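I'd like to ask some things about the structure below.
A single protein chain has been omitted; all remaining protein chains appear in their positions.
Chain naming follows the written order as A, B, C, D and E, and within any one chain the residues start at number 1.
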Amino acid sequence: MKKTALFPGSFDPFTIGHESVVKRALPLFDKIIVAIGYNSAKKGFLTLENRIKIIKNIFADEPKIRVDSYSGLTIDFCKLNNANFILRGLRTATDFEYEKAIAQMNNFIKSEIETIFLLTEAAHTPISSSIVREILRYGGDVSQFLPKVIDINQYFDSKKFK
Amino acid sequence: MKKTALFPGSFDPFTIGHESVVKRALPLFDKIIVAIGYNSAKKGFLTLENRIKIIKNIFADEPKIRVDSYSGLTIDFCKLNNANFILRGLRTATDFEYEKAIAQMNNFIKSEIETIFLLTEAAHTPISSSIVREILRYGGDVSQFLPKVIDINQYFDSKKFK
Amino acid sequence: MKKTALFPGSFDPFTIGHESVVKRALPLFDKIIVAIGYNSAKKGFLTLENRIKIIKNIFADEPKIRVDSYSGLTIDFCKLNNANFILRGLRTATDFEYEKAIAQMNNFIKSEIETIFLLTEAAHTPISSSIVREILRYGGDVSQFLPKVIDINQYFDSKKFK
Amino acid sequence: MKKTALFPGSFDPFTIGHESVVKRALPLFDKIIVAIGYNSAKKGFLTLENRIKIIKNIFADEPKIRVDSYSGLTIDFCKLNNANFILRGLRTATDFEYEKAIAQMNNFIKSEIETIFLLTEAAHTPISSSIVREILRYGGDVSQFLPKVIDINQYFDSKKFK
Amino acid sequence: MKKTALFPGSFDPFTIGHESVVKRALPLFDKIIVAIGYNSAKKGFLTLENRIKIIKNIFADEPKIRVDSYSGLTIDFCKLNNANFILRGLRTATDFEYEKAIAQMNNFIKSEIETIFLLTEAAHTPISSSIVREILRYGGDVSQFLPKVIDINQYFDSKKFK
Partner (left out) sequence: MKKTALFPGSFDPFTIGHESVVKRALPLFDKIIVAIGYNSAKKGFLTLENRIKIIKNIFADEPKIRVDSYSGLTIDFCKLNNANFILRGLRTATDFEYEKAIAQMNNFIKSEIETIFLLTEAAHTPISSSIVREILRYGGDVSQFLPKVIDINQYFDSKKFK
């Protein structure tokens, strides 16, 4: 049976921390679906289309990775894609508590779906999408926190956020 | 003097975790008031009326339990009801930090009101009202997380949340 | 049925944090047994006899409090004393994780014994027996961390620890 | 070179916890700028003007302290003021995780700006601006949590928040 | 290339928490080596021989699982066995901090070895080998915390620990 993992998140934006988790998890799986969860009621920082475009760019040379989006329960989207694993990166102890509750609840509902955790690299631990957004909002330089192929400035209108 | 405890929360919805804390605390107290704190400005998931109805159903056979609602400071509602104890369930270390700040602040203001903590059962630790709501929003089955007498689907309009 | 709580610990030494937890819990229970757990293989800082003497002194005027010692499982000593509650004070999030594991394991083994937690007062949070011992070892003044009736210096030989 | 620290926060309101951190840090620095970060899109509890007025009052006799406000990145405001240090108070482990991410991200962007942490005093640990606001909203007495010179009630319209 | 994971631990004793992690990780790997790390200077509770015997019994019907022991660095034992993954179970936030440091240090030294984390099941979270040992020491019944095939009492001399 093929080993497929879903890597869910809002990825607003996708950071080098996310990139590293996906790359280090690749040897474990036959396919990884980077799955952008969105809520049509909440406006994101980047549009869903731009987030998809950016992540596709990053992994353009990696045939085992697919990029998709969903709105609904993560475990339902796993089922739909025959993914038996959820892949998550862990940064901090506070993260851990939250991720633990979600993963254990998912396990109660669909016990055949297992959540697999990788740690962020030490140097990536402080990098979160929300801090990156905050810096972007005020015109700061975030290029060192984003995968090399991305020029984030072409994807959003900085004036809108000032 | 009668030992009366207030068990405050938003209970949106009331889970088997809440139910277990109340039941295990019953031998300690003469009366437990399950007190739904609400903020008239914030719309909940379930209406206040439905939350009251559901919790009354759950404890229909338990004469020591009363269900009520309040908007304001928890310690003021304690005073009004001659409750000298606040009862709280603890799930995680993050919870603990928050509950600690609240309980110690209450102690500074009204030192005669003591907060008593029980742990959730191990198997209930991941169950939180907010995760249950999230699952409900997308049509997932949450029956295993709610007290047996509740058919949650008759209390809210799932279409509204999709 | 009488409400009896066991307050277990090594109390080496008993601090104002311990004293405050016991006093604030008194209105909840008919009897509180301060129970010094000891391990005959490990030498404590204060002798078991002195720890008993000190705690008895502190609560000399409080008829609802009994002081005892035990070596073995806490839940077995509860059973022996018809205590249905274990009383514990919580200081920090790290404490909480440890206490949670112990309390939930006890619950698996003897589900009729419930652990009740009180928080230490804000100003007492940093006070732990192990830090107090460390200060004592080097001749520091710990009187502000210990109940008023105790002159700790008459109970141990400071030269032995230097 | 002069040692200047920025003490950033929303200070809505400024508590005795904040006051203590600033006073204890004074011997370390030649100048401390209490810098109120604000977001013009979010309405605070106290107006920015009142927050400035209150903090200036508290430190009226302290020539090394300046009060200012900014909207934008904290490290940019540091640069503008030739401040090489950011001063922060730490209350809880959850706080710590968040502060760590911010400080390490700032360090990546401008490595010459160092964040210096002081702990809140034990008795101040539970005091947070958000809990103080919550109590104020319902007409509770918060005077023991605020610096002596402040009569908070003259600075906001309690009717508006009920 | 074969996917081999090392599951290191002292397993003194091996609990149902450990068993569940291994079983849930099986679909991910071609081989899992349960590797008992020992320190010849420290006497364990169970002998190394008995720990090996017990774990072999538990997984007698599972051809993908091998049981072995080592003394030295875990990453060196990985290399020796061509294992590119280390498998670990996470129980609590305190665990997480410790595991994070170890995994990130391993990553600095041999970056080709990745540590994969699974969560313990909610109901298993409080179960740790050290608490199980403590209960065993005083003659308590730990059968519900151990895999079914184990009668722990035949593997150690309880008198020795009283």
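By definition in this document, a residue touches a chain if its C-beta (ideal position, glycine included) is under 8 Å from a C-beta of that chain, and two chains touch if they have at least 3 such contacts.
Please read these numbers as outputs of a predicted model, since none were measured by experiment.
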item	value
Contacts of the hidden chain among displayed chains	A, C, D, E
Residue among D:A93, D:I109 or D:I135 that touches the chain left out of view	D:A93
Among C:L6, C:A101, C:I127 or C:I150, the residue in touch with the chain that has been omitted	C:I127
Residue ranges of subunit D at the interface with the undisplayed chain	1, 3, 24-25, 27-28, 84-85, 90, 93-94, 96-97, 100, 103-104, 107-108, 114-119, 121-122
Absent-chain interface as seen on subunit C, which is shown	91-94, 125-128, 131, 134-135, 138-141, 144-145
Hidden partner interface residues of subunit E, rising order	72-73, 75-76, 93-94, 97-98, 100-105, 108-109
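Here is the rule we use: only the chains that are shown with their structure count from here on.
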item	value
Any chain that touches subunit C and subunit A	B, D, E
Minimum number of chain-to-chain contact steps, subunit D to subunit E	2
Most centrally placed chain, judged by C-alpha centres	B
Greatest separation from subunit A - chain, by CA centre	C
Matching chain pair for A-D (criterion: over half of the contact pairs shared, by residue number), options A-E, C-D or B-D	B-D
Chain whose Cα centroid lies at the greatest distance from that of subunit D	E
Of all residues in subunit C, the ones touching two or more other chains	93-94, 97, 100, 103-104, 108, 122
Pairs of chains in contact (touch as defined earlier), listed by label	A-B, A-D, A-E, B-C, B-D, B-E, C-D, C-E
